[in-house]
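Report on the structure given below.
Note that one protein chain is taken out, while the other chains of the complex remain in position.
Per-chain numbering from 1; labels A, B and C assigned in written order.
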Amino acid sequence: MSGNQLIKVGVVGATGYTGVELLRLLALHPQVHLQTVTSRGEAGTRVVDLFPNLRGYVDLNFSEPEMDRLGECDLVFSATPNGVAMGMAPELLAQGVRLIDLAADFRLHDAALWRQWYGLEHACPELLQEAVYGLPEVNRAAIAQARLVANPGCYPTAVQLGLLPLVEAGCIDTESLIADCKSGVSGAGRGARVGNLMAEVAESFKAYAVPGHRHLPEIRQGLSRAADKPVHLTFVPHLTPMIRGIHATLYARSLDGGVGVQELFEARYRDEPFVDVLPAGSHPETRSVRGANDCRIAVHAAPGGDTLVVLAVIDNLVKGAAGQAVQNMNIMFGFDERSGLRMPGMIP
Amino acid sequence: MSGNQLIKVGVVGATGYTGVELLRLLALHPQVHLQTVTSRGEAGTRVVDLFPNLRGYVDLNFSEPEMDRLGECDLVFSATPNGVAMGMAPELLAQGVRLIDLAADFRLHDAALWRQWYGLEHACPELLQEAVYGLPEVNRAAIAQARLVANPGCYPTAVQLGLLPLVEAGCIDTESLIADCKSGVSGAGRGARVGNLMAEVAESFKAYAVPGHRHLPEIRQGLSRAADKPVHLTFVPHLTPMIRGIHATLYARSLDGGVGVQELFEARYRDEPFVDVLPAGSHPETRSVRGANDCRIAVHAAPGGDTLVVLAVIDNLVKGAAGQAVQNMNIMFGFDERSGLRMPGMIP
Amino acid sequence: MSGNQLIKVGVVGATGYTGVELLRLLALHPQVHLQTVTSRGEAGTRVVDLFPNLRGYVDLNFSEPEMDRLGECDLVFSATPNGVAMGMAPELLAQGVRLIDLAADFRLHDAALWRQWYGLEHACPELLQEAVYGLPEVNRAAIAQARLVANPGCYPTAVQLGLLPLVEAGCIDTESLIADCKSGVSGAGRGARVGNLMAEVAESFKAYAVPGHRHLPEIRQGLSRAADKPVHLTFVPHLTPMIRGIHATLYARSLDGGVGVQELFEARYRDEPFVDVLPAGSHPETRSVRGANDCRIAVHAAPGGDTLVVLAVIDNLVKGAAGQAVQNMNIMFGFDERSGLRMPGMIP
Partner (left out) sequence: MSGNQLIKVGVVGATGYTGVELLRLLALHPQVHLQTVTSRGEAGTRVVDLFPNLRGYVDLNFSEPEMDRLGECDLVFSATPNGVAMGMAPELLAQGVRLIDLAADFRLHDAALWRQWYGLEHACPELLQEAVYGLPEVNRAAIAQARLVANPGCYPTAVQLGLLPLVEAGCIDTESLIADCKSGVSGAGRGARVGNLMAEVAESFKAYAVPGHRHLPEIRQGLSRAADKPVHLTFVPHLTPMIRGIHATLYARSLDGGVGVQELFEARYRDEPFVDVLPAGSHPETRSVRGANDCRIAVHAAPGGDTLVVLAVIDNLVKGAAGQAVQNMNIMFGFDERSGLRMPGMIP
């Protein structure tokens, strides 16, 4: 497809934070015609009545998610809660529509594991093998050919990008990885829950889900593939009082004293448009990627030992969700991978 | 000048928040070649070492502000503290460089008034009459021709856009205007001051400068021109615990019962690309313009009386500073007025 | 009752922010035995499971609100939503229990006005005249004798304390009062609503309820009594991105040039334990009263006119709710008015 031609795009379930961020990016994308934006709960409402920032940019109403209209699209993004996309995927694919699911329905390749963590029987396990895990830094070629892309979770994006160079190089002990991750509150979604009220979470910090978080099997799957053997990872997510941003602090025991680790990271990501390895000694800030699709990474050797510390930051709604989805779209349709994604983070 | 040709642009004093925001916008502007970025204090430092969000977008070092290099520019933005631009303006203009000053040096037409509020003798009072006050919604034609544009202050932008329709229509009592304004902390600048530490200003709210703020004479000058007579305004600025955004709550006594006021606002701003009059009954949020050049306005009649309440929001760093400066540049050089400024506010 | 004896206190509806703040204060009060804490929704839950800050201080479970147990109390605080206390008040009073209602059920003396603003028929209009409006700075003597105290709203407390000296002195135009008020998000309560999520309200500022807020008639009632004639007030509340605090910025046209206004405020509040008039030229910060029962006030004459600007700050959950309720209890039971309330605001 030529770069001059617009593709027809639909967004299913666009009333959450991933959805509105996707609309913000798609509204500016030079190769996209936004065809339809659906929401069961808000059908009939003007998009801009829910999201006034889009006034002047999106002139659509939310509509019911009807297969006929979605079937006219070249590509559908599904930004619904977990378990919805798997109900639509077979029919959309059958109509020749390509699909990027921003939820978790197609992220795990093992249907039993999916059921264990998500508590539902998978509706189309036969698609789990076909679905391409949409981390471009790992699967770029497969994404380009994919009908169905599983957009990675926010934590898994930051953790995998931070650990991949080490895991692939085989220079760390993969039995004792630790991912101490901190997320802004938009990661908890736009649902009305007491626990996410500003008066509850501002000016406070806490860990959550230490006994087990759904992103753990996703991270393990990705790192195990990279290592070509099972890896063990302790994953502790935390809620931090800001709206956007993920900071992953990653600990790994070096097997070789950590020499050359800076060069290892730089070489691994040299040609990646959205992974930025900072100079040695740096401490990336989440604000440097606020609103941007970049992942910034620094790697340190902790003083007095063989522990490596990797710091990786992303905007959970961009590289951790909507931006990465657009990046995947660009790859799938042969656009410049950075198309519609050239925007620096916002400081201050 | 054709839209295909790049203009050469310099930025003087780019280490503050207005400066970094200007660089963010200029880095994406399709008709701008960023020629030089100066800072006395940071000369030699890479721009991205101070502002890592610009990594991949700005590949310059800060340099000393030398007239030779600045003289090669088609346009210089001055984002220095008050009192600096007036020292450079005559020489730059003499070299044929056009100048947009984002500080206050050329905002007041009366040199005595300037001295009274800014505590300095003005260095080039002869330019005060030539300088065009860069509020496009008032002075678009003059801006297009201007050599020297005084970019408005943040509060004055919000207050004037909120009151102009009423003042121009002559339908309010201009003796009793009240502007109760709230600003995010980036408005206080990037200077190291205890009073702007996060531990001082987060989770707190206060008024400041009630006895007199420098934006008061600027607002009065603008509204008095619109009214064609002196207006009286009480202006109380407040510091609100967020980074970006200004919310002006404006009170005016209606002389005609307030009928047709919604239509008045809609008509006044119908053709303005960056002023968005919300439907009757709305309450604009500052976040709807975060990172965007829009001003969103709602107008209400207060219950049980003849008081009109206007609510106007801008991003103090965009429409209140750097974005408006780019808008002025677009007008001055005949570009599409929205060039480089098509970006929706960021929600969440 | 002697100061050495403990009174038995019940709290009805203690799962909201006013409730938990009341428990924090009562837990430390030397003359209070906390007898029962009720909640329909959380009956059976340990109080500390909901509010872990109280671990070690409150060793009770929430219980069903049963009249038998409440009837054993000397005093019941009702911290329920509007419309609940009026259903319990007659029976509690009949059992000899004194009642402080922190909701709005007994704040307005006019049943028709109550119905108009609260949308319900009042359940016991006969008590509206008996109920004492619990603003100690106005009604101290009546509070001491009261069976039923209507604890003022948060905005009405700040606005009335800020305007009373002027209104009582008759030195301002009571036809054109303006109250521009800003509240932290805890004022919106602990209900699960999208509009109060941190990702919605942090880093943003907005006005709300400009067409009419329920605190308007309450403020008007109080100021009209003080003025001994109807006053007119424009009231615009705003949501500010912090947890606690109200800042009222009050505008009034002086009838006498404003001379002596500082002394007027100082004289009015000289003997008030919880109203602190700041030195001339001050700007109170909400954080100076965070967690404290103080109201801090400054009064200014705006430059170049006859407008007086009063700045008043309170903690909406303390002087604006739970603290004022405890102050009222102290007055009702003859305790030192500051008992249990001697705690400075928390800076930083």
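In this text, a residue touches a chain if its C-beta (ideal position, glycine included) is under 8 Å from a C-beta of that chain, and two chains touch if they have at least 3 such contacts.
All figures in this text were calculated on a predicted structure; none of them were measured in a lab.
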Selected from C:Phe51, C:Tyr133 or C:Phe335 as touching the chain missing from the view: C:Phe51
Sort through A:Arg55, A:Lys182, A:Arg268 or A:Lys319 and give me the one touching the missing partner chain. A:Lys182
One chain is left out of this view; which of B:Gln31, B:Thr157, B:Ser186 or B:Thr234 touches it in the full complex? B:Ser186
Had the left-out chain been drawn, it would touch chain C at residues 17, 20, 24, 27-28, 51-57, 186, 190, 202-203, 243-244, 276, 278, 284-285, 287-292, 294, 296, 317, 342-348
Footprint of the hidden chain on chain B, which residues? 17, 184-186, 188, 190-194, 196-203, 241-243
Hidden partner chain, residues of chain A it touches: 176, 178, 180, 182, 184, 199-200, 202-208, 210-212, 216, 232, 234-236, 238, 240-245, 247, 249, 251, 253, 281, 283-287, 290, 300, 302-305, 307, 309, 311, 313, 348
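FYI, only the chains that are shown with their structure count from here on.
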Tell me, please, which chain's centre (mean of its C-alpha atoms) is farthest from the centre of chain C? A
Round to the nearest whole Å and give the separation of the Cα centres of chain A and chain C. 46
Between chain B and chain C, what is the gap in Å from one C-alpha centre to the other? 39
Could you tell me which residues belong to chain B and also touch two or more other chains? 202-203, 243-244, 284-285, 287, 290, 348
